[in-house]
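Left out: one protein chain. Kept in place: all the others.
Our next item is subunit A:
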Amino acid sequence: MIGILLSLLALAAPAGTDLPEEAAAPVPPGPIRVAGSSTVAPFALVVASSADGHAVVSQTGTTAGLAALCAEGQPVAFAGASRQVRPEEVTRCAEGSVATLVELELGLDGIVLVQGEKQRELSLTAHDLYRAVARTVPLGDGNCRLVPNRVRNWRDVRAALPDRPIMVLGPPQGSATREALIELAVRTGARAEPCLAALEREDEPAFLDSLRLRDDGAWVDTGGSDGAAAYALTRMPDAIGIFSFVHALKQEGLETLSFDGVHPTAATVADGRYTLVRRAYLYTTAGQLTRDPRVMRMVGAFRDPALVGPGGVLTAMGLVAGEEAGRARLIDTATGEDTPLRR
């Protein structure tokens, strides 16, 4: 524990120019506030309660969570993220008077496809998923013109798939899970189309634009509540859902689907056989860290192998402990330079 504190004090030194200013800000009253990814939210709750006992977690999605962390008055102490912070977000933090971001890597989280447990098996590939959820698809037969996707039934995606209407309940815009799904599954699937593979090489922005998801009812944004989405799946048996592996484990009455022939388990997520995997992060600011001892305690807890390491509490909750779990770095928002932290 002392080691952690020393390290934190040490990492505060390079950003000394803004520390006095940030330190002058009063410690906000009330519980520690956490915003961001719904994937990270439950871990934040557990860790916060173990470290301090008073935390309020808001599932705003990764992008909104990071924005809140750097917003005026720094209303939240932590932002949970299902991806790494982007350079433009770092820049916005600099504009929001946050000089240094602190990044903690929590572990690996799978993105899994689920359905009501009474449904017939639906084994999808990345290409299937692309053909089902992309807003536009090539006309086909050598014609690369992108046309609105009119496919309504899985059987029309691939003849071997069952006769079942396409309805995918997935995370909304701003969700890192959605971005990861597009990146890992939809983009991969699109590449299987020769037209789009060529487009990616020749005009990447146009290619990325072609990966937008449908808005005609085949894809349904579920909002931030995984519980509601999970329950909806039990009421709409034809639908499939996109969940983080962590949440999927918690839902009753649902079963996970294999993707590209691999069933998602802690082992297949950890060893990379299951390909829909992203990393989970927790962000705070150096100012919060130095100003509020509770924040420091939580950071310490998140770096504790007993929590994030193999066999730890978070892995028991579904987070897969990667090699980098517990790794931390400081990001200078002005320059974007980062400084790894020792354990």
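Everything below uses one rule, namely that a contact is a pair of C-beta atoms (placed from the backbone, for glycine too) under 8 Å apart; a residue touches a chain by one contact, two chains touch by 3 or more; residues count from 1.
One rule holds in what follows: contacts and distances are computed from a predicted model.
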Undepicted complex member, UniProt protein name, chosen from "histidine kinase", "siroheme decarboxylase", "YtkA-like domain-containing protein" or "ABC transporter permease": "histidine kinase"
Selected from A:Asp221, A:Glu255 or A:Asp338 as touching the chain missing from the view: A:Asp221
Absent-chain contact - pick from A:Ala192, A:Ala232 or A:Val313: A:Ala232
Of A:Arg135, A:Arg212 or A:Lys250, the residue in touch with the unshown chain: A:Lys250
Absent-chain contact - pick from A:Val40, A:Ala55, A:Ala126 or A:Leu169: A:Leu169
Positions on subunit A where the hidden chain makes contact: 28-29, 33, 35, 38, 41-42, 45, 57-61, 64, 67-68, 71-73, 75-76, 169, 172-174, 220-232, 234-236, 250
